[in-house]
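Mind having a look at this structure? Questions to follow.
Excluded from the complex is one protein chain; the other protein chains are retained at their positions.
Right after this comes chain A.
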Amino acid sequence: MARSAALRRPSLTRRLSLRFNAWSALTIVIAMIVALPVITVLAHIFMPTDGIWQHLASTVLGRYLSNTLFLVVTVGMGTFVIGTGTAWLVVMCRFPGRRLFEWALLLPLAVPTYVIAYAYTDFLQYAGPLQSWLRAVFEWGRDDYYFPNIRSLGGAATLITLVLYPYVYMLARVAFLEQSVCVLDVGRTLGRGPWRLFSSVALPLARPAIVGGVSLVLMETLNEFGAVQYFGVDTFTTGIYRTWFGMGEQVAAAQLAACLLAFIIVLVLLERWSRGKRRYFHTSSRYQQLPEYQLDGWRSLAAFSACSLPILIGFLIPSGLLGHLAVRQGDRLFGTQFLEFAANSLVLATVAAAVAVGLALILSYGVRLHPGPVTRSATRIAAMGYAVPGSVVAVGILIPFAWLDDQLNSFLREHYGIIAGLVFSGSAFILVYAYVVRFLAVSFNTLEASLGKVTPSMDAASRTLGQTPGGTLRRVHTPIMRGSLLAAGILVFVDVMKELPATIILRPFNFDTLAVRAHNLAADERLAEASTASLTIVAVGIIPVILLSVAMRRSRPGSGQVERKDKHL
């Protein structure tokens, strides 16, 4: 394609190949900068440890492994079922409340796992209001009844599923919306019923998006720290934290982190391998309003319940519980200082989101232009930061940047007799960098899935018409992907709002965010007071989540232009 254009104009060949190389070089350089902290941590693998592994293996390692596996499997399946199921329902079916569910299903995204954990623990634990009430009403004693313990592996898996399923829902919904109506119509004319249409046409076509969503969920689960630590569930991540900070064994901790990464690499490879050589493109650009199924009677009731339950348990109840606590015993600092916390959170999240989306766009396009093994693995490594616990990323960042500061300061002292202080590691810059390292995968996966669906003949056409790769990206891909770009940015934004471990370690003096405030109070066992900050995180997070939903609706090409064609079921 590019070559055919170039053949006719030899002078262009050199320019093009130069640009091509510049793109892949840019891709690799960005990827390496982002991968630096992870590589720094992994470099510890080759250092010796004295006997600590033996201790870990004979005592806690088995538990770390089995708990982590349990979480990954249950959360992965749970988010897949809830996310894909509800997405299909709101895209393809008509039932009461669907318009509301379309965006409301995203709401739990605004709730950090540690916040939902705080809320439910207070309510469901033995000394909490629900069980106390049950005991009082039925006059039960301690051993007279069974009540599931919320502070358990199962409790953690349930709560994590409830706040993470929106990742799958969102990407699946976009994928269903973007599916060409022709494909679905062909399925239908070939006599596929709604279930078969879903399972044999829509689901396979949406596979890259759904896999992208589930893998985000899995990585988020693997490095989940707040809720599992609060529940006392030992996972790889809490184990890494304990080995590094509690036992002071950095090397062993880095090696544990490497195991975690290996685990993720295997997951990614398995998926690639099972997908094989198949590629997913839209070959038709004919879009029109998707034909919807009208649900009646018990079917619509079932659909209604299936969509309202996750919202109820994942968002409304915890917010209500927190609201109740906040009103009764809220934070005494609520007021001007709170505005400062909120402003800090907002600024950080906005800047980090813009940077992460920009870099992800360059990276995903770089791979598309030059899909060699080098660029491909470079971007994979760059996206690894998402799977590394925030506290480990933070230390991986501190090591090189503190070294840089040290070099700078010794140079300045020697030549000018001054000390500049911590230019790199002591400013909010390092926080933005940390967020990009942590959350690049979120924007990258979203954009890669979206870019992957644009057929290469688009590029070919654009290039034949004389556009450069950069021009093609700007004039062709960016407008097509507008919705995905916004989605990627908002996802990073919400993630940054919720991020805790790296923020605590890396933030500068006198600089608190909402998440830090909530954590400090909760760590000091003042949950009721922490509820104010927790609730504010959720409230601030809702706004972009709703924006996101609006953007998703508008992003569907041709939406609202063609008369509605309803099919009755």
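As a convention for this text, a contact is a pair of C-beta atoms (placed from the backbone, for glycine too) under 8 Å apart; a residue touches a chain by one contact, two chains touch by 3 or more; residues count from 1.
To be clear about the criterion, contacts and distances are computed from a predicted model.
K.L.:
Given that one chain of this complex has been left out, which of "Extracellular solute-binding protein", "Choline dehydrogenase-like flavoprotein", "Amino acid ABC transporter permease" or "Proteasome subunit alpha" is its protein name according to UniProt?
P.N.:
Not shown, but named in UniProt as "Extracellular solute-binding protein".
K.L.:
Among A:Ile160, A:Val355 or A:Leu491, exactly one should touch the missing chain; which is it?
P.N.:
Per the contact definition at the top, the residue touching the missing chain is A:Val355.
K.L.:
Touch as defined at the start, partner being the missing chain; which of A:Ile265, A:Leu422 or A:Ala539 qualifies?
P.N.:
That would be A:Leu422, which touches the missing chain.
K.L.:
By the contact criterion defined above, which parts of chain A meet the unshown chain? Give residue numbers in ascending order.
P.N.:
Touching the missing chain: residues 55, 59-60, 121, 125-127, 132, 141-142, 149, 151-152, 229, 231-232, 234, 238, 242, 244-248, 328-329, 332-333, 351, 354-355, 357-359, 361-362, 391, 394-395, 398-399, 402, 405-406, 409, 419-429, 431-432, 470, 473-474, 478, 485, 504-505, 507-512, 516, 520, 523-526, 528.
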